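One protein chain is absent from this view; the other protein chains keep their places.
Our next item is chain A:
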């Protein structure tokens, strides 16, 4: 394991692992749901795990699973998932200065593990504590999330296959998003983005090619920007 120094786990690595632990309470059910939703949509275990390893981004995985399960065109599946993941460009830009001194290959590896949680924890720690090894702290948090995400997906696939449909376990999918949506609507423009995005997605639900989600999201983004202009 990276960060082993003379048989002792590196202090910075452990700090990252320790700080990420409380967040696992949210990650474990999310990962389980990713597995349950995958099996419900007819994905195989290999496909569910492939999605979690190769994409490794929960919200986009769930959207892709939903669209694949309802036979949406491939371009819509991909376009929707990519729009959902665009937010990580902000994280990439924000964390880039802290990784600037590392070799290109190190940065390439660290980028793969970038998630909402790893980003938020690391940025907070970098601003608070200048002595931390940045990559070790980040790796401790981000790799822990990765491991838990993969195990959770597999358990979700196994559990999901055994639970009767009447229990409606896939209802946990919108519930996970709801838990993330509420704190994301923190001021007027972001609230407008959420209300318009959601309303348009409902109304556009009947659009061909399952374009409702994508159209709703784009309208919501436009509404947020318009509200920002009006407010200022």
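The rule is simple: a contact is a pair of C-beta atoms (placed from the backbone, for glycine too) under 8 Å apart; a residue touches a chain by one contact, two chains touch by 3 or more; residues count from 1.
Keep this in mind: contacts and distances are computed from a predicted model.
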## Note on the structure
According to its UniProt record, the missing chain among "Lrp/AsnC family transcriptional regulator", "Aminotransferase", "Branched-chain amino acid transport protein" or "Oxidoreductase" is "Branched-chain amino acid transport protein"
### Query
Which residue, A:16, A:140 or A:197, contacts the hidden chain when the whole complex is considered?
A:197
### Query
Which residues does chain A use to touch the chain missing from this display?
25-26, 29-30, 33, 37, 39-44, 47, 50-51, 54-57, 59-60, 62-64, 66, 68-71, 74, 77-78, 81-93, 95-97, 99-100, 104, 107-108, 110-112, 114, 161, 166-185, 189-191, 193-203, 205, 212-213, 216-221, 223-225, 228
